[in-house]
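In this view, the complex is presented without one of its protein chains, the others remaining in place.
Letters A and B mark the chains in the order given here, with residues in each chain numbered from 1 onward.
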């Protein structure tokens, strides 16, 4: 009775196509409580994680606002002269601590430099430290975590103990000790330090999600076909395990920007003449009573930037978490 | 009997139980499979039934080399596949494929149907030249009763039954001789189960496949199998042709299992004897001495605790012959019809 075999397919080809099939799974989800043989159904599994997430994000005002803010920050960090015509290092001591004036809306700082120009130029440092440190953390953490999760065994146990040690290091104290011996005045020591202390966070997440993905039958199926480890890791595990890493990284990005500012404030991060919000906040803090504008603008910019990244991370997390749907 | 293509002998899988974090020491073992022997002939279906934890899925994993046996041999056309590696292993893998239980986790949600069914050709490029692959995938979709135009869709766009067809198509891609199916329909709705079972039946004759069909549902196993093995706590306790097992069971566990199956027929039901077993299956870390079923067996005597019963034709039936004379690992094997003779309606 061959026509019988075709019937199931024929129903779907009869027009409603994908939407129809989708609803079949939807129906199974409804009937799920708290399982049933049908409960082995798609409950909690991604229908199509990325397209669904994108659909959610586009309608989420938090995402739209934070994405616009971040886009703006990225653009001015690449081309600060677009909105600031001055030179952040051209200062006039005579104007030190003066308030807002025409053409200099944020006033002048303690060295007589234009606060507006410095705040705009400071974006570059914050964004590049944040983005580069996050990239480093995500790559190192997910590579080590992914391999440990996939291969397991003694290497995994050893790595887990090592991450425990890193978790025990207090960040600010570690920064004061390690960075005080560095003389280079570039962003690299700061990035290196953040990566060194930050990778463990991503390592744990990546290891966990690889272990989860590894237990899926499609991984067993690939292995039964004779697929190599690299193929399984790249084709089957990475695409299914990468979402949590992205979420954690986006949220961490905001905190790394704040960390750079903290380290610079404490005098172990970047040093003048580099233009950075942290340095400016540090320089302005003794004068908070008589010239608060010197502190307010760079601190405000820092707060907005950190908040934007954390909100973006939050929105992405919600969109990628099927349980919240 | 047709040519035997797979011989399994003395198959054992123990998972060590360890204590300690960095320096592990073994404190025991989960004896998931504890001495299993069987053969599979060309074009034949061997059904393996048993309750959860009896080791049937572990046997399946070892057959497709997802797990390495602790001991024992799996000979495919004379070669012990557990000892192969590299190229030789890959070529054996081409011939023994698996269909999984859960159609929702066995397909990668990030790959299209075309990529999923075509992946075997990427791993074994010698089977199909690159240009042919898309056509081959579409042929396979057609063979399993899906519209070949679905090639670019994602798994979530399909229902459970359709997904299982995709899984079957992937298993067929390399034209294997043996398909190991681990509970292939237990996650599906009743009305869809029949469609998939019929498909597997048809494919078997079309491609001369041999099946190892693993399931807990005794009715489905009877329907599809030529021979059946009943597993309990890591061993086969009774094996024979389907009618021998279902109509003339001699092992008490098989009898209890059969009598416990709910039959969709209230009339037949009332005429059936029911054997309700006491207690639960013992833990596979601590298997009873002698006969492993004795702790739940109503026939158990002292001998059962001392002597391990062998899987062989019981002495009482050896010279009598007939359908009851099949392998049964019980010291006190007796025939007992528990299923009824099929006089019910339907």
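One rule holds in what follows: a contact is a pair of C-beta atoms (placed from the backbone, for glycine too) under 8 Å apart; a residue touches a chain by one contact, two chains touch by 3 or more.
By our rule, contacts and distances are computed from a predicted model.
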| item | value |
| --- | --- |
| Among "Alpha-D-ribose 1-methylphosphonate 5-phosphate C-P lyase", "FdrA protein", "ABC transporter ATP-binding protein" or "Glutamyl-tRNA(Gln) amidotransferase subunit A", UniProt-listed name of the chain not shown | "ABC transporter ATP-binding protein" |
| Among B:61, B:93 or B:222, residue touching the chain not depicted | B:222 |
| Absent-chain contact - pick from B:274, B:303 or B:318 | B:274 |
| Footprint left on subunit B by the chain that the document does not show | 51-52, 159, 161-162, 189-195, 197-198, 201, 216, 218-220, 222-224, 242-243, 246, 256-258, 260-269, 274, 276-277, 280-281, 339-342, 344-346 |
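Note that only the chains that are shown with their structure count from here on.
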| item | value |
| --- | --- |
| In the complex, subunit A residues that touch subunit B | 1-2, 4-10, 12-13, 17-18, 21-22, 24-25, 28, 37-38, 40-42, 45-49, 154, 157-158, 161, 216-218, 220-227, 231, 235-236, 239-240 |
| Parts of subunit B lying in touch with subunit A, wherever the complex brings them together | 21-22, 61, 64-66, 89-90, 93-94, 97-98, 100-102, 104-111, 119-120, 123-124, 144-147, 149-150, 153-154, 156-162, 165, 167, 170, 174, 186-189, 192, 195, 198-199, 202 |
